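The structure appears below as structure tokens.
Showing just some of the chains, left in place.
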């Protein structure tokens, strides 16, 4: 192998600029001793993580380490996969969501989600945004109109689509579709927004837009974002959790993780030794 | 009629000695005649296993169509050949011989719970079945009968049974419009059985098999009411509702194909017994003798 | 500013959940309907026909005597018919599907062929009977043979096979094809060695469904005019024959009560044949089904 | 180790195969042409004897009367009655079954139930015919005593049961092929399964569903034996479903297995009816393709 890394180990690969969060704000999610199996495959091992209000929490790690699995557990989307078994606890606002008496529909009304690949419904832009509110029983046309405007503005896409609200969402570009999906998620006025690699299918410009948006959104929401792009985590998150093989190797302020990781594996990963 | 088969076998082998024939005999036509032809073929093939007899059931008209096209040796029919058909046969130069096989008595039946009818005259039958544009009540036929709407059940318009009824009772006048028609006589049995005000007609065999579920009507054609029975049909007493069943054989086939000639003779010799077995009524013996004579002529 | 009244949303939640549960129940009931009908159907037929079902019934030819009547000619005839329909319809159907999915360009001819196929799928079977009579029996002088009836039936079920095969071929993942092309395989090599083997479960499922239809059809054969009674077996595809559903139909129209039971026994034989074919399909489907 | 082994044969195969396959595809076109040719000559002879205007406007179908009347409307009405009743049974039950299997049932349940339903689709139609006559009709007559022994209702329902698995199985395929990501989008907004299915999945699958319904209804239109056995054979114009009817297909079977003389007007009439039936299903299929293209939600 003709490959040598010239940089010394001590200097971190990427210095981070995320502002250190002021004290520890209220906890939104508290995960304790979470284990998850796909059939025989032990995909999450003893996860302990707390997430905080009005912060961006990033989850990084190499492919297959369980990032998506974990974030999908936070709104119990994981239940759509057959043969999944969990043990442990995830408290959302002090109630254990893994308790079967907790209605998933309730949970998901509070916790919105944005997916890796934009997945608008094959309907008009307007119908995409009002789908959630309508489902929740809001019929009033005027309120719905307001919701559409507010959500699309919130997702920084209002100006681009305000003249074509009734055209099919599939006519939008990938980046626009992803922002529409964010708007759709904002329309239900959630408390937390989960994002699973929301920019990995997008071009650089759209990616930048969404990153800016995330920074905006955290004023009103708590955000948990999965990314395989360390630079992105460094740029936008307050805290970062590093997953490896279904375990949390390290969880700390983004600053700390990127400038001074305690675990050798974290360091190896963020300096690009694997992944 | 259980002992027919043994006799049939003997007469078959007697007729032709021990000579073994082979080749094909193709017959098609009336579905009414089918059971008779099937029974004959069944017996014949146990005597002559190398002759391949096939019996179709495409209906009298369908059968003649194939007969005209020269595709069949024998064509079964539940009515005599029609003018159009015989014209076309002439066109094609196909000469044929008509053979009578058996009688089918058409029985008129009503629901078991019907306690007011026992017999009908031919005129009453006509009055019942011919359309007059109005809904018919029993009381329209005889005033002392109940004032209830009559339900009519008839075989499908394209069956030989309907055709015959049409000719002798309706006299080609249109049948009541609300009559329920069905292609399948078993289905008619069910209809009359399940409907208190029903009247219907179909082949005698279907009545004979369902005697306990239906009530039979005697027919008065001026010489007193006659109930259709085996005897009254055979003797011709039950008139006018018994009709002959036929098969038509191509003269050329008889002359040229030994197995067809042999089979045809077997048909005539056994038609009487076998038709009884499958539910029809055999003809008087002279009729079969006449057919045999005709056949002898052809073979020359 | 909140536009959504959360307590209102929360209040509606139980109703929505209840509606969901109720509908789930209704959907389940609807699914049960099919199963119940099937159960009733089977129960009635079995109780009626089981008494007649024995070795003799399978080994005898048809007879005027119910107790001697057997189904040999019809059963063997139906199998002969399938022996013609299966290869002919599968070959034509899969060939057409391959053409449409792999070779056809997007032009009006292709569109026309596709519209035509979906239309043929809806043409009544009896019309195919008229076609078979004119073309195969008369024009090609195939007479009332296994071949003539088989070709007629093949055309009848062809659209089903084409559509199923198209679906199956389309479902073969792109990357398998790419892998093959990437190694310098030609198009036909790729189809033959990669696409078809992967599509086989879907194709066969469609094929067996089509054959189940062919084995139960009566109307076109009545029109084609195949005989009802024969007491011999076909030796070649040019010989004449008869099939199960026609035999059954004839028995049901006999006046004698016993023939109704004979008919029921015939239906059982037909159903067993049908279930046998379907289970082969299911087995193949489950065995060959690969997760990509 | 690998030798250049490019034989000439290989090149030829690549050129011949597409042509061969095209020929196979063309057979379906020839079939249609064959059907049209088969029907058209006899249909012309028929319209030589009976005016086409009478055929479509006369209100009575009495081909066997001494003064025959050839107005196809009663046969069309009979066909429509059966198709409509069948649709009322098959569409809701079939769709509900499809939804249950694709959205609610576990993979295992699906794997068991689907093949069972497919057996239902393969049962010979005569069997259904007698099921209608000897089971469904008596049950219905218990409920509605005014129902005739032969009626449109009972065979209509049974035809519906027969085509239901086709609707269910093909609709289920359409539902299953709606991308998972679209469903997840709805679930993630707190929609229940039902809300997701009705408002998102069904609309996205609509073209496949319409196709399955059309295929089912085409079979209902073309169905022969069930109606012949349980529906009677009385052509009638009224909208009553409790009395005996006749459909176009049943008429063709009646004549082609019946008594009518070769060369008679009645004989040629089955070709005219067959042609009408062909055009009927053609129009319906084209209409359905148009509809499903209109409503298709591309994903």
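Each chain carries a letter (A, B, C and D) given by its place in the written order, and its residues are counted from 1.
The rule is short, and it goes like this: contacts are C-beta pairs under 8 Å (C-beta built on N, C-alpha and C of every residue); 3 or more make two chains touch, one makes a residue touch a chain.
No experiment lies behind these values; they were computed from the predicted model shown.
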Subunit formula of the full entry, expressed with the displayed chain labels: A x2, B x1, C x1, D x1
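Everything that follows uses one rule, which is that only the chains that are shown with their structure count from here on.
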Between subunit B and subunit C, centroid-to-centroid distance (C-alpha), Å: 37
Inter-centroid spacing, subunit D versus subunit C (mean Cα positions, whole Å): 14
Between subunit A and subunit D, centroid-to-centroid distance (C-alpha), Å: 49
Per-residue multi-chain contacts in subunit B, two or more chains: 31, 57-58, 62, 184
For subunit D, residues that touch 2 or more chains besides their own: 134, 192, 195, 253, 256-257
Overall pattern in which the protein chains touch one another (line/ring/star/complete/other): other
Chain-chain contacts as defined at top: A-C, A-D, B-C, B-D, C-D
Complex interface listing, subunit C residues touching subunit D: 16-17, 19-20, 23-24, 26-31, 33-35, 37-38, 40-41, 44-45, 91-92, 95-96, 98-100, 103-104, 112-113, 115-131, 134-135, 155, 158-159, 162, 167, 186-188, 209, 212-213, 215-219, 222-223, 244-245, 248-249, 252, 267, 270-271, 274-275, 277-279, 281-282, 286
Of subunit A, residues touching subunit C in the complex: 103, 105-106, 109, 133, 135-138, 143, 146-147, 150, 188-189
Complex contacts: residues of subunit C adjacent to subunit A: 1-4, 6, 8-10, 12-13, 16-17
